[in-house]
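Every protein chain of the complex appears in place save one, which is left out.
Chain naming follows the written order as A and B, and within any one chain the residues start at number 1.
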Amino acid sequence: MKIHHETLSIRTEVKQQMINVTKRVAATVEASGIRNGFAGLFSQHTTAMLLVNEWQDALLDDISEFLNRVVQDGLPYKHNSPLYSDCDRSNATSHLRSLLFNNGVMVPIVDGQPVLGRFQSVILAELDGPRDREVKVQILGE
Amino acid sequence: MKIHHETLSIRTEVKQQMINVTKRVAATVEASGIRNGFAGLFSQHTTAMLLVNEWQDALLDDISEFLNRVVQDGLPYKHNSPLYSDCDRSNATSHLRSLLFNNGVMVPIVDGQPVLGRFQSVILAELDGPRDREVKVQILGE
Partner (left out) sequence: MKIHHETLSIRTEVKQQMINVTKRVAATVEASGIRNGFAGLFSQHTTAMLLVNEWQDALLDDISEFLNRVVQDGLPYKHNSPLYSDCDRSNATSHLRSLLFNNGVMVPIVDGQPVLGRFQSVILAELDGPRDREVKVQILGE
């Protein structure tokens, strides 16, 4: 059994942003030398999450607008209120939008390659940027 | 350490459909000979996802109606527009509904059996059928 651990550092640029990390995942799998097993990716944050979906600009815009419709700005969130929270918080919507995604995703590795469908990309969803983000990668197999 | 990899092929019949794959997962675990470890299931698609929930006809209808309420048809999605996308795309709602599910689910294996609660089924959620779908199964353990 082999285990490989690595940290991906990602700088995001705007409040809500999708970042395609598929190639970095493939490079980490290759560097690990692990040919068959599981690769796990784990956001270390509560307002930046992961998903696997299609990488297409128009769709990413649709997702962002969907998030804004489902979790509306401007409601009286307690997390944003000095009555209920210590100061400097204003990101309740970022946390709520994070529920639509995953803190971690698993990808199987077969014959040295991450197994993903033709239209699947591994994507970091920044929901409260710009920030410096870390995604931990854990690969286990042989 | 043993690793077993397999592909489940699934033909769906209508636009939005739930398919119970619990028995196929159990059969794959048994065929693998792996007694303790993890079974991972991974949709290879971006408009067909996985979930673990109760298999009951009335509930599945409620889920389908919920998806239609949360992600409405008829909005001006960019993914569906020739102004923003190459032709032949009209499935923005399928992608957005996929955010409510998972591209993959993990199931623990103990004493040769997938560990699931009494009311839990592993379900493929077709969101843009009818199509031919593939779910990759990766089992790792001993």
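Heads up, the rule we're going with is that a residue touches a chain if its C-beta (ideal position, glycine included) is under 8 Å from a C-beta of that chain, and two chains touch if they have at least 3 such contacts.
Keep in mind that this is a model prediction, so the values were computed, not measured.
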Problem - Which residue of B:A26, B:I63 or B:V137 touches the chain not shown here - result: B:I63
Practice task
Would you mind spotting which of B:I10, B:V29, B:V107 or B:V135 touches the chain that isn't drawn?
Solution key: B:V107
Fill in the blank from the handout: Touching the unshown chain, subunit B contributes residues 1, 36-38, 51-54, 56-59, 61-63, 66, 70, 100-102, 105-108, 110, 115-120, 140-142
Handout entry: Where the missing chain touches subunit A, by residue
Key = 1, 3, 5, 38, 40, 42-46, 70-71, 77-79, 81, 84-85, 92, 95-96, 98-100, 102-104, 106, 134, 136, 138, 140
